[in-house]
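Pasting a structure here, questions to come.
The complex appears here without one of its protein chains, the remainder shown in place.
Naming follows writing order (A, B and C), and every chain is counted from residue 1.
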Amino acid sequence: VQCNSKRIITPVDCRYRCWETLMAILVAYSAWVYPFELAFMSKSSPHDAATKRLLYISEYIIDVFFGIEIILTFFVAYVDPNTRLLVWDSRKIALRYLKTWFLMDFASTIPFGLIVYVCTDRHKLGLFYQSVFGMLRFWRLRKVMQLFRRLEKDIRFNYVLIRCIKLVLVTLFFSHLAGCVYYILADTYPHSGKTWIGSVNPNFREGHVLDRYIASVYWSITTMTSVGYGDVHSMNSREMIFNSVYMMFNLGLNAYLIGNISNLILEGTRTTMEFRNSIQAASEFVSRNQLPESLKEQILTYMCFRFTAENLNQQGIMNELPNPIRKSICEHLFLPAVQNAYLFKYISRETLLLLVAKMRAEYIPPGEDVIVKKQAPENIYIIMSGEVEVIDSKEGKEQTTKMLLSGDILGEVAAMYGKPHSYTFRTKTMSQLLWLKTSSLIEAMQTKPVDHQLILKSFREMN
Amino acid sequence: VQCNSKRIITPVDCRYRCWETLMAILVAYSAWVYPFELAFMSKSSPHDAATKRLLYISEYIIDVFFGIEIILTFFVAYVDPNTRLLVWDSRKIALRYLKTWFLMDFASTIPFGLIVYVCTDRHKLGLFYQSVFGMLRFWRLRKVMQLFRRLEKDIRFNYVLIRCIKLVLVTLFFSHLAGCVYYILADTYPHSGKTWIGSVNPNFREGHVLDRYIASVYWSITTMTSVGYGDVHSMNSREMIFNSVYMMFNLGLNAYLIGNISNLILEGTRTTMEFRNSIQAASEFVSRNQLPESLKEQILTYMCFRFTAENLNQQGIMNELPNPIRKSICEHLFLPAVQNAYLFKYISRETLLLLVAKMRAEYIPPGEDVIVKKQAPENIYIIMSGEVEVIDSKEGKEQTTKMLLSGDILGEVAAMYGKPHSYTFRTKTMSQLLWLKTSSLIEAMQTKPVDHQLILKSFREMN
Amino acid sequence: VQCNSKRIITPVDCRYRCWETLMAILVAYSAWVYPFELAFMSKSSPHDAATKRLLYISEYIIDVFFGIEIILTFFVAYVDPNTRLLVWDSRKIALRYLKTWFLMDFASTIPFGLIVYVCTDRHKLGLFYQSVFGMLRFWRLRKVMQLFRRLEKDIRFNYVLIRCIKLVLVTLFFSHLAGCVYYILADTYPHSGKTWIGSVNPNFREGHVLDRYIASVYWSITTMTSVGYGDVHSMNSREMIFNSVYMMFNLGLNAYLIGNISNLILEGTRTTMEFRNSIQAASEFVSRNQLPESLKEQILTYMCFRFTAENLNQQGIMNELPNPIRKSICEHLFLPAVQNAYLFKYISRETLLLLVAKMRAEYIPPGEDVIVKKQAPENIYIIMSGEVEVIDSKEGKEQTTKMLLSGDILGEVAAMYGKPHSYTFRTKTMSQLLWLKTSSLIEAMQTKPVDHQLILKSFREMN
Partner (left out) sequence: VQCNSKRIITPVDCRYRCWETLMAILVAYSAWVYPFELAFMSKSSPHDAATKRLLYISEYIIDVFFGIEIILTFFVAYVDPNTRLLVWDSRKIALRYLKTWFLMDFASTIPFGLIVYVCTDRHKLGLFYQSVFGMLRFWRLRKVMQLFRRLEKDIRFNYVLIRCIKLVLVTLFFSHLAGCVYYILADTYPHSGKTWIGSVNPNFREGHVLDRYIASVYWSITTMTSVGYGDVHSMNSREMIFNSVYMMFNLGLNAYLIGNISNLILEGTRTTMEFRNSIQAASEFVSRNQLPESLKEQILTYMCFRFTAENLNQQGIMNELPNPIRKSICEHLFLPAVQNAYLFKYISRETLLLLVAKMRAEYIPPGEDVIVKKQAPENIYIIMSGEVEVIDSKEGKEQTTKMLLSGDILGEVAAMYGKPHSYTFRTKTMSQLLWLKTSSLIEAMQTKPVDHQLILKSFREMN
């Protein structure tokens, strides 16, 4: 495997990705230019000669690139669809390519027109072969599709943007294609006055190639978008047939566009929708029960905060990650805060890492009880940000006795003494708390007696 | 922070919200008027002079407002996208503004046209600068977008209405814009007869400005909605190109409209859909099993009631709220009913509040067994509304022995004696019941011996 | 309440429902005829006189009906939106009506035109008042909307059909309305040749009223569907303005139609989609693991069966129903089968009902193990339909020893002896089994010693 892989390129290689992107652009250019050439360049007019030569040369250059691509494909590993693993065996790679796309790629790359022209010196026959085999290059458009499928999965790019660009390119390509076909239909019709362009402008062939192209694409887009002004329209059965087919195709294309965009909008408005639904439900609850204005205000504010907190809490992702990665993240995020908390100031880094790996962070909206008086001490909390009130309730009346800020520890007294909490702790602002199971703390202290003493010392100093 | 915040405005401030709304309206007006001015006011005709002067003056007034806005922005706190907290530091605010929108805002506010005109006295150059920098003011349309994004999240406004208004405004704006561009294209074309408006009405420039504007917008809307009558249509390549671009754009706009509205409809019909699906399932169940007509009637009626009860039960929201808010709600909703129930008539307000905080309300459809005979007394219930039957079943036959109404208590006998229920309690109509866990009641009584005696006394008097 | 309710009508009363439906139809007719009258009947032409008289008379008859409706509304109970209960108090009903719709209903019912005409003898003034107050009757279209909202929730009607009819009616109504407005615009324009209809047919006023109506509606529909042939088109600014507004409106209407239908299709294809997805997943599993053909066949057949069984199992609905209804259903469905099972043949009807109320029915696809050898006897089963194999496995080889059919009991031997099952029972065809928890059976037997003896006797006779 090792020695083979020197000659075999991995498809996720950065340089190969660039090459693939270049190929996709060349394919797109080629698919764009080919119908234009066929429609507007086949009848040689003297003042288009320069353009024509340029287009032909560019095409031969592209063909060289495609030739390189064919050779390259024999050296690129592929993903087996069953096991989702890369296949590095060069024999398997070759076999797979030869079985699938090779013939099409080869046939569409060889410049048959040029060969025939050079061999037989008959320009017309060359042109005919050119046209027939030229169709094959549309086959290569799958490369562009592959590029877009890759970009859609690449989170560096905006998904909506990529899909919109794709839709725009598809639409533009088909209108360009249809425009060229329209012109071919008119150009090759025997009775020039009975064509869509000839009936409006009898000497259309003498116009500039750009004017003719604009007129063709204009009609094509008029039809595609179902505007159909009618200033130009089909004049003979041949045009009617093509136009009918094209209109039917557009029905599908339009539905495809609408379906895609409607899908994107659905995805885009979901969050707003959920937010509104939750707020709406709370608001209806208030009005149905005719709660007083002050309570209403409190409820709605709380619901808004809760929504924000939900967005900030990303514990779900943490839980999905494997152990080593999770440890690194915890270390990166929590270590600075934890080693400054008074309880853990003097303990060894090793124990700190052990504790930090077991901590979880959570955003809590204001007004929520983090610790309720008289409950058993399950967790201890470290405040990362925000403010927490210490509330003492005597004979049903609540009283704020203290305010804890970032860096303070909650519930450690109850945890160290192993007795129920003697205060209620309630968030005053949106707060990020770091929590650690009491049992995890005790376990860690049991395995490290030295650190146990240090923690106890810090605790006694403080309380 | 405190002293700073005196000079810094919070963005949720009511007055600042009003100012923002005013700004959005001015921006909208300015974006509306600018293309109109450019298209229809550039060639000075004597009877439009008054309109023209009015528009120019209004524009300079708006520019003053925008100037104030730029200065104001340096004093408005912003929400940090990472922590979702307001940033009050005036240096950070200034830095952020300077880095992002300041340049654009500044460039689009300075009346370059006027300055150039005043400095050089060359009207044409002033006009040219005006046009170029005028484009920048479209940039400010983001303020309108922000306004709508805010309104969409504001539950005081109907979501569907806000989104429809947004869609209508977007559509109108683009048709207005395209109408103006159409006119500019025709107005500046050298050969007047070969333009869309000139081919229909050769002396179009002599018509009233409103007629010309209507004709332009009419064509624009005809194209946008893909109606495309064809009474006016592109006459030259320049018009064809713009029209093609505009038609392609409309394809996207139409898809956007359809996607949005289809999204709204989906959301709107969901409840009806769910109701129908549940009833449909029940109905199919009946017909598949060929149940008799009377049973069918019972089942369907019950299902309808259940759906209503589900809508009325909003315990879910209660559970999401934090402790202090929940307590206030319970007190507000349940206290009047509870203190009139015979069992709790004489006990102290303090104990009442304690009990009320632990109660839950539920709507129960008719025909459901709230308490089943011989089961252990888990809860006691207070009837808020509706009727409940007391059913005694002897040797398989059920017999209604009593009817309980609003204010009565269910299951308290079994709870006080700590023995299984001796009757089945079944709702007769849709009823709202308040339930309290027996264990919560016992716990409360243990902590307050005085109230315990009072409750026992009430209980003995009654039974 | 009781005495009041004699004079107050409940809105769910069948006769009142009929009256409401009649009202909705009259409202629809009235909203349909009114614009037609205004457009085509205002200029009296001799050969339309008969039609005109007919329309006027019909209108006055309808006004009488609406008068009755207004009086009736004071006697119809309404549903309070907060409690979802009917309000029977006639004072509240009257107050609510007077506060909400009364004024509109009253103003739109009084034939002001006739009154003014009779009082002042000035036809033109009467006509003017007629037009202004006639607009108010569009307000009554909410009755039609209410009818449709009710029909949508009524499971006797097909949901898709009702919504499609609603969409068709909305579309037809707006095209009719726009058609009438088009004609009014043309009819009242001073310069007849510069109108959409006058430019095509200068003497259009002399044509038959139906021809004119068809032409108007034809143009309206051409525009609404965005076909826009262009054979008729706006000729003056007034027409352009109305047409622009109408086209914009149609954009919304089209989006509304598409959104609705796309919603219906989504709902309709869900079941097929789920079926395909489950089968597809199974099929991919097979091909990914390259399982042999025979296994593939088995897996796919099983998955199909499972889908059918899931549709047949409607235990979910049973569980949602309250106790008394559930008992009746069990009795109706299972009693005939259970009393023929050999174990329960001689026991009292009372015990039978007790057992039947605790039974559950389930469809099981072929090939599934109902009872596995050596497991504890949790349930006993009665076969309602289908076939079940009794399988003995010795030294890893399975052997079918017996075939059980409809009416047979499964697992009762193990349950009676209280020891593990000695055979595996596997379904051979899709089977409906009735299962009863062993504990429920034992409990029932303990409370009824007589029936216990009868069951034991039956059991001993059989085994």
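Just so it is clear, a contact is a pair of C-beta atoms (placed from the backbone, for glycine too) under 8 Å apart; a residue touches a chain by one contact, two chains touch by 3 or more.
Worth saying up front: this structure is predicted, and the values here are computed from it rather than measured.
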Hidden partner chain, touching residue among C:53, C:124 or C:288: C:288
Contact with the hidden chain (one of A:114, A:329 or A:413): A:329
Per the touch definition above, residue among C:28, C:104, C:184 or C:279 touching the missing chain: C:279
Absent-chain contact - pick from C:146, C:298, C:375 or C:422: C:298
Touch residues of chain B, complete complex, unshown partner: 82, 226, 228-230, 258, 262, 288
Residue numbers in chain C that touch the chain omitted from display: 164, 167-168, 171-172, 175, 210-211, 214-215, 217-218, 221-222, 224-231, 254, 257-258, 260-266, 269, 272-273, 275-276, 279-285, 288-289, 291-292, 295, 298-300, 302-303, 306, 308, 311-312, 365, 367-369, 372, 385, 395-396, 426, 430
Positions on chain A where the hidden chain makes contact: 83-85, 152-153, 155, 159, 223, 226-230, 233-234, 237, 240-241, 243-244, 247-248, 250-252, 254-256, 258-260, 262-263, 266-267, 312, 314, 316-318, 320-325, 328-329, 332-333, 350, 353-354
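Keep in mind that, in the parts below, only the chains that are shown with their structure count from here on.
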Turn needed to bring chain B onto chain C - CA fit, degrees, nearest 5: 90
Interface residue identity across copies chain A, chain B - same or different by half: different
Distance between the centres, which are taken as Cα means, of chain C and chain A, whole angstrom: 39
Separation of mean Cα positions, chain B and chain A [Å, integer]: 28
Touching two or more other chains - residues of chain A: 226-230, 258, 262, 288
